[in-house]
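So the structure is just underneath, and the comments pick up after that.
The other protein chains are all here in position, but one chain of the complex has been omitted.
Going in written order, the chains are labelled A and B, and every chain counts its residues from 1.
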Amino acid sequence: MSASTIPDAAAPAGSQRLAPIKSLFSHARYIVGDNPVTGLSFGLFMLFLVCALIGPYLVPHDPLASDTMAALQRPSLRHLFGTDQLGRDIFSRVIVATRLDMTIAISSVALVFVLGGLAGIAAGFYGGWTDRIVGRIGDTIMAFPLFVLAMGIVAALGNTVTNIVIATAIINFPLYARLARAEANVRREAGFVQAARLTGNSDARILLTQIMPNILPIMMVQMSLTMGYAILNAAGLSFIGLGVRPPTPEWGIMVAEGSAFIVSGEWWIALFPGLTLMLAVFCFNLLGDGLRDIVDPLRRT
Amino acid sequence: MDRRNFIKSTGAAAAAISAPAVFTSAQAQARSETLVIVSESGPNNLDVMGVGTNVPGYEASWNCYDRLITHEMRTLSDGTQYYERDKLKGELAEDFVVGPDSATFKLRKNATFHDGAPVTAKDVKWSLDRSVTVGGFPTFQMSAGSLTKPEQFVIVDDHTIRIDFLRKDKLTIPDLAVIVPAIMNSELCKKNATAADPWALEFTKQNTAGGGAYKVVRWTPGTEVVFERNETWVSGPMPKTKRIIWRIVPSAGNRRALLERGDADISFDLPNKDFAEIKASGKLAVVSTPYTSGIQYIGMNVTKPPFDNPKVRQAVAYAIPYQKIMDAVLFGLAKPMYGAAADKATEVAWPQPHKFNTDMAKAKALLTEAGFPNGFETTLSFDLGFAGVNEPLCVLVQESLAQIGIKTTINKVPGANWRTELNKKELPLFTNIFSGWLNYPEYFFYWCYHGANSVFNTSSYVSPPMDAFIEGARDAAAAGDQATYDKDVKGFVDLAFAEVPRIPLYQPYINVAMQKNVSGYQYWFHRRLDYRAFVKS
Partner (left out) sequence: MTSIPSLIGVVIVSFLLTRVLPGDTATYFAGPAATPKALEEVRKQLGLDKPLPEQFLRYVADLTHGDLGNSLTTGQTVVGDITSRLPASAELTLIGLLLALLIAVPLGILAAVRQGSWIDHLCRVVATAGVSLPVFFTGLLLVYVFYFLLGWSPAPLGRLDIFFSEPPRITGFLLVDSIIARDWEVLRAALSQLILPALTLAVFSLAPIARITRASMLTALSSDFVRTARASGLKPITVTMTYAFRNAMLPVITTLGMVFSFLLGANVLVEKVFAWPGIGSYAVEALIASDFAPVQGFVLAMAILYVILNLAIDLLYGVIDPRVRVTT
């Protein structure tokens, strides 16, 4: 947005908006220094991001190339995590899968953030019918056994990455809508909102420029936690055969495939993708916890 | 005997919670008379004539009902008991005579149903009438042997029944030995029939109303089926095992663990790799037998480009990584159906290997010749219900096809939807398995290659010369004209290999792993277990 379109009253509102973010950063530095676990998880998160971005260019083997002569080999220097039934290098597959899993996690969270966040804010801001409708939709979704709902959606729409993302977003919708509603409701009558309204800002504008930035931090916490859940959800879907298409590497599918080999002693096929998956979810969860401490110092006491 | 009370009385029950795998003596005794079978899925209906009965349901029916006749057994060189396709003996019938226009069956006079009622010709007629009138799969299977009308089944006297032939058909008598024409207790069924359900299908779904060697005493759908021996069975030698417990264990890993730890006695649906390893370890007995007339193949829809071009299909046939599939997917547990020597003469037999092998240069050349020098894109579909084999198989095929420029997207079709998809006949490229109960080349070809275009002709392959060969062989078989039969069988096999609407990959094995003290496994055309011959020492 350009400066000329911002009315006078937007200036105080803008600084109001920026102030928490600035103090957040200094606070964040303090927290990370103070809490080694959060620091560690942040480091891990960066590592996963790097893997997702440049991993495919670094891996020692083609993640899709089979080599049936070298099938089911134990971890060795040549194959750090061993090879699977078709002789594919598990290490390369795990690394390459990072991008897809991160994509699933991030896009489903982004989607639910937009859908749930907007619906929730609207519900909290307007109240009345909007509130009731959003609330009912949320209640209905909550009354479903969530994993089965995700299964149903993926089974009905077909097992593609997009549909897995959509299913994950839908089952998380109530969480975001409720959170955003509660936060928006509290801020509806706040001074800076009143000020913006008095200066003739439209509702949509107030929602986007005043309310949204203010509830962003608390939503960030939720997003971090949901990212982990999104990965677990995709893995669960893979386990029952509703995951992404083969031969695409994905952690959940690799664990599911490998699970058939645990009893026969080829533990590495399931273990390494399983551990990586766990590490990623673990990192998201700790990060979420850490973010909560940053965003909501009160709850920390 | 109530085992629980027995244990209480012997007081042998003080093991700690953490160590229940230790068996008490009473448990050991109960175990020696009981056979524990584990499998992935269980029956949804105890009656093979029921609506939508699944394959595990056939196993229940096979063991709880008698048929008029059954196959003899022979012992293969490796010691496996294998059914004799062409030798039949009486089961409920103590004697039978096949004439030119009809067959007459004399029933065993001392045979009774589980409730004690004697088995009479009227029960037989009622059961056969039922099989040809209920519709769906059972009626269809009966029609494969030209058994279609109730009037064909005639009561001669209380213990004699005559079956009139509609036409000369080699399959009529063997069709009476398949699972479908089970003889049921007609009085009991009629008692439980309703106006809406005259054949008592609802009753026989839940109850075994027959006189077979076993009866179902407890059935918890999706969990377990418990069978008990019928102590008054007279249609064969008395089975050695008193109780059969069939537990449903969805996870293959758990099934193997149960077998290896001795908690289960038999399983026949483990992944090939597990069978290969169990076999190698020597801890358990493993019997592997090729499916009769069963073939896993790569199918192509010949009605649509690019697979309407035989050159493209041949190119694909040269691009299949046959040996890789044998090694990495099947762990050697299958009979190759490829790579026959170039000068090998076609046999009068089915299945037999074709002459394609993996030859990427030839594949590329054929594809170029067909006008696709840069390949094309298509989807490769498989049945998720058999993902254990299908998924790695498709991944290997996908990788290999990519080398000649054919880019494929793998499409997993959920098991329930697979048949619907096949029925639509739109899948361009897929892998599937077909196996018939009746093991005759012309029977297989009628389903898979004939212009009648049955659901199993998954390639929608229609060719008048092919139809002529198949019909010729069928007529020759009925007329007993061996020379024409041989010529026609060779004719359709050659044509199928030249035009390759489907590329046979291998003949799968049915593998059965059992404890060393269990013997008496018999291979049947239906590939399910026959409990009657099992012995546990």
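Quick note on the criterion: contacts are C-beta pairs under 8 Å (C-beta built on N, C-alpha and C of every residue); 3 or more make two chains touch, one makes a residue touch a chain.
Predicted, not measured: the structure shown is a model, and the values here were computed from it.
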Identified contact with the non-displayed chain, of A:P56, A:G127, A:P213 or A:G236: A:G236
For a quick check of understanding: of A:M151, A:A190 or A:I218, which residue touches the chain that isn't displayed? A:M151
Which residue among B:D263, B:E347 or B:E471 touches the omitted chain? B:D263
Against the chain that's been left off, what residues of subunit A make contact? List them. 35-37, 136-137, 139-140, 142-149, 151-153, 155-158, 228, 232, 235-236, 239-241, 252, 255-256, 259, 262-263, 267, 270, 274, 277-279, 281-282, 285-286, 289, 299, 301
Can you list where subunit B touches the absent chain? 2-4, 7-8, 13, 15, 17-21, 27, 30-31, 34, 36, 38, 43-45, 50-52, 54, 135-137, 140, 205-206, 220-224, 245, 247-251, 253-254, 257-258, 260-261, 263-264, 384, 413-417, 419-420, 423, 454-456
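Assume only the chains that are shown with their structure count from here on.
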Would you mind writing out the residues of subunit B in touch with subunit A in their complex? 251-254, 256-257, 260, 271, 273-274, 277, 324, 327-329, 384, 387-388, 391-392, 394-396, 398-399, 409-412, 414
Please output the residues of subunit A touching subunit B within their complex, sorted ascending. 64-66, 68, 71, 85-87, 155, 159, 241, 245-247, 257, 259-264
